[in-house]
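Here the complex is missing one protein chain, while the rest keep their positions.
Showing chain A:
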Amino acid sequence: MEIHAELKTLSKMFCGCKNDPFHAEKPNIYTCPVCLGLPGALPVANKKAIEWTVKLGLALGCKINLFSKFDRKHYFYPDLPKGYQISQYDLPFCYDGKVKTSFGPVGITRVHLEEDTGKLIHQKINGRDVSLIDFNRSSVPLVEIVSEPEIYSSAQAKEYSKKLRQIIRYLDISDCDMEKGGMRLEANISLQDQRSKIKDQKLELPNYKVELKNINSFRYLERGIEYEIERQTEILNEGKTPVQETRGFNAEKNMTFTQRIKEGAADYRYFPDPDLPPIRFNEKWMGEIKSSEPELIDLVFTRWEKDYKVDRKITELLFETAAESKKLDEIFINLTKQKLSVDKFVNAVANKKLMIDLFVNNIEEIVNTFKKSVAVDEITDEQLRVFIDKVLLVNQKAVADFKSGKTNVMNFLAGMVMREAKKKVEFGRLSKLITEILKS
């Protein structure tokens, strides 16, 4: 997988222009000589973007190149104003990391920083087909995360991609807006008969690959890969090799289609950008970055599972950024102090049963709201049994239903008891009492 994410720094990668292409009122308003590639313009690297790329690398368990540089990658396209993209070639900021998925770990080959291109808009003006260029996005910082060829199914590809988005959002360095192109997924797919190719425990790659590009949702990624697996299997079963090409995904037809067939390998003529001196990270700077790195998101979930017995699948729904997870931590501590169940709390929030906003309301308001929702009134079992008897007597049909196996009428019965008693009682306790009486 190759995943691109636009970093949400205030300014662009190599100039001071505002980095906000999705909210620009008009095309080409956030531009200057640098991002328009005018003669004589010079790039100056965005320090924040470099810092964030290293942070992302650390979160992915990568090693960091203390000596790095930017390179020019040459190709001609109208949305690329300089005739080259400033990227990183042989010395990416980060390399050799790992992301865990439920199917097994996926190695991260590299994480590098580059600049985004402008955007082409094809439309009809006065009956003529024209292509327009919007440079608001030109030179927006873009991280590229390249995985090892260790993803073995569409489901794993989807999980891996979602996990990356989660990690990036947790670091609060990109919005990863898939629809607008703030995060872009590319899958390189090839198949082979594994039994014949495993040599020395190492998988040799097939001699072709199909690039599935411009995918803007996880679901399409999954469907696209599935389609490709079917398509390529058919070709391989006929004894042929699929054509090396770039394909897109048509969601309506639920199939992939040829976009571009590469004639031989593209020669990007990479060389170090002479306008940008090489970058050396010193120990002090690395130390600062490392100490500002938040606790890894996986460790947060594991810790919560251990300390509060909460399900990761639920807590994942509650927050995105590290700052938000820290607030949740404080809430959990507060709840525990007051002997309130964290598990019930997260479920209540996830099910939208509490009228609160976790990251707007203060901790006291949040805890109090939850407390009120779960508060129970003082009442003895003896007193309750009187009300239960009364309810069972007037709801003979519900009793019959329960006895015939329709256990979900318990909710109704418990509700009736509480209404009769005009008290709030914990459901578990109440249903236990009712069951006892019904069985006696």
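Please note the rule applied: a residue touches a chain if its C-beta (ideal position, glycine included) is under 8 Å from a C-beta of that chain, and two chains touch if they have at least 3 such contacts; residues count from 1.
Definition applied: contacts and distances are computed from a predicted model.
Look at the chain that isn't drawn here: its UniProt entry, checked against "M48 family metallopeptidase", "RNA polymerase sigma factor", "Sugar ABC transporter permease" or "Glutamyl-tRNA(Gln) amidotransferase subunit A", names it "Glutamyl-tRNA(Gln) amidotransferase subunit A".
Here the missing chain is touched by one residue of A:29, A:42, A:299 or A:376, and it is A:42. Considering A:100, A:269 or A:303, the position touching the chain not shown turns out to be A:269 (whole complex).
In the full complex, chain A touches the hidden chain at residues 32-33, 36-45, 72, 74, 76, 78, 81-84, 265, 267, 269, 271, 274-277.
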